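Complex shown without one protein chain; remaining protein chains in place.
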Amino acid sequence: MIFTSMPHGTSVKAMPELVSTGLKIIDLSADYRLKDPKDYPEWYGWDHPHPDLLSKFVLGIPELHRQRIRESNLVACPGCMAVTSILALAPVVKEKLIDNDRIIVDAKIGSSGAGIKPTVATHHSERFGVVRVYKPVGHRHTAEIEQELSLLANGKVTVSFSPHAVNMVRGILCTIHTFPRGELSSPVLWKAYRGLYQSEPFVRLVKDKKGLYRYPDPKIIVGSNYCDVGFEVDEHASRLILFSATDNLMKGAAGSAVQCMNIMCGFAETEGLTLPGFHPM
Amino acid sequence: MIFTSMPHGTSVKAMPELVSTGLKIIDLSADYRLKDPKDYPEWYGWDHPHPDLLSKFVLGIPELHRQRIRESNLVACPGCMAVTSILALAPVVKEKLIDNDRIIVDAKIGSSGAGIKPTVATHHSERFGVVRVYKPVGHRHTAEIEQELSLLANGKVTVSFSPHAVNMVRGILCTIHTFPRGELSSPVLWKAYRGLYQSEPFVRLVKDKKGLYRYPDPKIIVGSNYCDVGFEVDEHASRLILFSATDNLMKGAAGSAVQCMNIMCGFAETEGLTLPGFHPM
Amino acid sequence: MIFTSMPHGTSVKAMPELVSTGLKIIDLSADYRLKDPKDYPEWYGWDHPHPDLLSKFVLGIPELHRQRIRESNLVACPGCMAVTSILALAPVVKEKLIDNDRIIVDAKIGSSGAGIKPTVATHHSERFGVVRVYKPVGHRHTAEIEQELSLLANGKVTVSFSPHAVNMVRGILCTIHTFPRGELSSPVLWKAYRGLYQSEPFVRLVKDKKGLYRYPDPKIIVGSNYCDVGFEVDEHASRLILFSATDNLMKGAAGSAVQCMNIMCGFAETEGLTLPGFHPM
Partner (left out) sequence: MIFTSMPHGTSVKAMPELVSTGLKIIDLSADYRLKDPKDYPEWYGWDHPHPDLLSKFVLGIPELHRQRIRESNLVACPGCMAVTSILALAPVVKEKLIDNDRIIVDAKIGSSGAGIKPTVATHHSERFGVVRVYKPVGHRHTAEIEQELSLLANGKVTVSFSPHAVNMVRGILCTIHTFPRGELSSPVLWKAYRGLYQSEPFVRLVKDKKGLYRYPDPKIIVGSNYCDVGFEVDEHASRLILFSATDNLMKGAAGSAVQCMNIMCGFAETEGLTLPGFHPM
C-alpha cells in the first residue's frame, strides 16, 4: 500500500511508475480525481499527461463507491470541501428532489485547509478573527462536486461553490442552498437521507428542534471521521437548505484515506477511526 | 433627540408617550422598522398595538431614505444584518438585474450581535472556534430586507436569509447568491453600484484582482461606519455573487443611528464617524 | 466505583454516606483534597464538617502517591492548575534545588476551566481575545500546591500563584519562576526530573534547542493525558524557570480520575488514556 501525499501537479507525473509496482495506491492529491481529461485544463490549467490512468482510479468516497474501492488498487481521495458537499447533496440529487441547475454551496473552512506553508493569508495577525471569501468563483472543488452529482443524477448538474476562511483551525461547514422541484416534506427528505446512509458508519443525520447542536456543526465533529448532514425546508422562499460538517483533516483527507485503506485491505472499515470527536475545543 | 435602545417588544409600548413629547426619536429596536402591520404577527409573533405609528417612522438607511430622514422626527434604525444585506442588493434590484424570487443571503456575524446577556450559546467554550448556522429559516431580518427591496423593485421580492455565528466579536459578512436575469458584464454592475453610491460617504465598492482584501472583509472594516460592497460574476453557473461587510456595532447599529442623527439635526453627516477602521485586530 | 463530580461544597456533605457503601470513590471536587482541616476555613471559607475523613483520602497524583492510591478506596483528584504546577516543581523541591520561600506560579488557562455555567466573564464578546489575570492573590489551588510541595520538602513551602484566562478552550501552561539555592547546571536538573519521572507514562520532559515546540505547550498536548514539563536556567538573573502544560480536562480532571481508577482497579494504568494529543487544533 502506497499513500501519496504530493502537491497537486506532482503526483500526476510520479504515478505511472508507482502504478507499475502493482501495489495498492491511495493518492491524496487532485491529480486523479477527475475522470474527464478535459477537466484538467479547464480547472487546473494543465493537460493531463496520463489520461488513460484516470479511469482506473476510483474516487475515495465509500458512501458512493464502496464496491469499486474494494475491488480497485487505485483510489484518489476527494477534496475536503468536495466530499463534504457531495455527501450533503447526494440523497436529494439522486432522488431528483432539487433543481440541478441552481445548487449553491457556501462553504466555510478552518486554516488547516490552507496547508502548512506560511503565507500572508495565513499570517495570524491577518487570519485571526476573519470571515473571508477567498475564491468565490472558479474553485477547483467545483469540478469534483459536479462530476459526482452528475453521475448520481444521470445528467448534468451545475454547482456554484464559494469557500470562506473562518477563524478556526479544523473543520468545514457547508451551507447548501437549493431549490426544490416541487413541494418537499420532511418525511420525503428523511427517507432520501436514510435510504442512502442508514448503514453508513461515518454519516450521521443531525436535525433537532432545540439545542446548540441541532444542525451539523464542526465544533462537535472535529477529531472524528464523521460527516454530519442535515436539512431545513424554507417554505417562505421555496428553498431547501442542506448542511454538512466534517473535520477537513479526517473525513476531508487522512480519515477518508484510512477508511478507503480499510476497505481495500479487508479490514474493519472503522478501524483506527473510532474517535467520537473532541469537544469542547 | 431621544435614542431608544430598548429590547424588541418594549419600545413598541413606550413609543406613543415618547412621540407625544415632540422630540426627535431614533429607535434602535425592531418595533417600528416594518411598515405593514401584518408583518409583526408573521415575523415577531405579536400584533402591533400602534399600527398608525408605523408609517410615521422612516427606516434609518440614509442611502435609500436620506431626504425623508432629514424631514422626519421619527427614525427606526434597521437590523444589523438587514442593512448589510440591503446595501449590497439595492443597486441590482433597482436596476432589475437579478431574479427577484431567488435571492439567497448567507450571513456571518460575530458574537457581539448576540447582545450582552450571557447564554449557553455565547459561552466561550461553546462559542469559541465555531462556524454555526443558528436560524437558517425564518430569521426576522428577512422581513426588513424584503420590505426595502420590494420598494426598490416596485414589486415583490423574496429573500432566503440564513445567518451563521463565526468566531469573532464584531463584524458581518453577507455573501449573497443571486441569479441574473440575463447576461451580466462588469461595466453594467459597476454602473449600477456607482449610480447609487458614488456620493455616499459610507459605502465603498471593493473589488480588486489581487490582494488579501480584494473583497469586502469585516477584518478591515471593523471600527468604522463603512459598508463595503462588492460583486463577482460566476459565468460557469450563471450566478451573480454579492458581498457586503459592516461592523455590526457601527453601520449595523450605533453608527447608523449617529449618521441619522447628523442628518436629522443638520450636522455634517460624517460627524463622529470618521474612524477609518482598526486594522489589524 | 463511584465518581463524584459535584460542585465544591456539595461533595463534602454527601461523602459520609457514599463512603459507608464501601465502594471505591474518586472525588473530583476540592472537598477532600486538603489534609489539614484548618485549610478549609482559610482557603474555602467554611469549616470542614468531616475532618476525620480527610486523612482517609489520597490525593490523586499517581506520580507522587501511586502506592497509596493502589491501596486506597478513597481518592480526591487535584485541581487542574494544582497538579500542573506540582508536577513541574516536585523534582526541584524534592532535590532541594530552589528557595522554598520564593516560588511564583504564573498560570494561564483556557475557558473550559471556568465550567459550563455561562457568566459575563465567559461571555464570548468579553472573553474572546483576552489575556486576563483573574485571581492574582488567594487562589484556592495555592493550598494544594503548598501541601504537596511541603510534603516533598519535608518543610514549609510558600507559593505565589496567579492564574490568567487566555483565549483558548482547553489547556494550561504554568510558567514557574524560582530562585536556585546555588549554581544550577542542566545535568543536575535533568537528573532531578529523570529521577522522578523516568518511568512515568504521562510525564514527558520537553526541552529542545530549536523548533516551535521546544518547551511544554498546551497546543500540542491537548486531548492527551500528558503533563509535559521543562526548564530553563536564567544565568543573567540567577533564576530557574519551569514550564508545565496539561489539558485541564484530561490530566487536570477526568484523565487523572481515569488514571487513578486504573491503578485502584488493577487495570493497565494507561487504559483509555492513549490518545497522543490532537494537533493542530
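Couple of notes before you dig in:
Letters are used for the chains, namely A, B and C, taken in the order the chains are written, and counting of residues starts over at 1 for each.
One rule holds for everything that comes next: contacts are C-beta pairs under 8 Å (C-beta built on N, C-alpha and C of every residue); 3 or more make two chains touch, one makes a residue touch a chain.
Bear in mind the structure is a predicted one, so any value in this text is a computation, not a measurement.
Taking every chain of the complex into account, the omitted one touches A, B, C.
Residue in contact with the omitted chain (choice from A:60, A:91 or A:129): A:129. The missing chain, though absent from the display, is touched by one residue of C:114, C:241, C:260 or C:273; that residue is C:241. Contact with the undisplayed chain is limited, among A:111, A:160, A:246 or A:262, to A:111.
Where subunit A meets the chain that is not shown, the touching residues are 110-112, 114, 116, 118-120, 122-125, 127-129, 167-169.
The missing chain lies against subunit B, touching residues 112, 129, 169-170, 222-223, 275, 278, 280-281. Subunit C residues in contact with the hidden partner, per the touch definition given at the top, are 101-102, 104, 106, 108, 120-121, 125-126, 128-133, 136-138, 142, 158-160, 162, 164, 166-169, 171, 173, 175, 177, 179, 212, 215, 217-219, 232-239, 241, 243, 280-281.
Please note the rule applied: only the chains that are shown with their structure count from here on.
Between the CA-based centres of subunit A and subunit B the separation comes to 33 Å, rounded to the whole angstrom.
Rounded to whole angstrom, the centroid-to-centroid distance between subunit A and subunit C, based on C-alpha atoms, equals 42 Å. Multi-chain contact residues of subunit B (touching two or more other chains) are listed as 120, 125, 129, 167-169.
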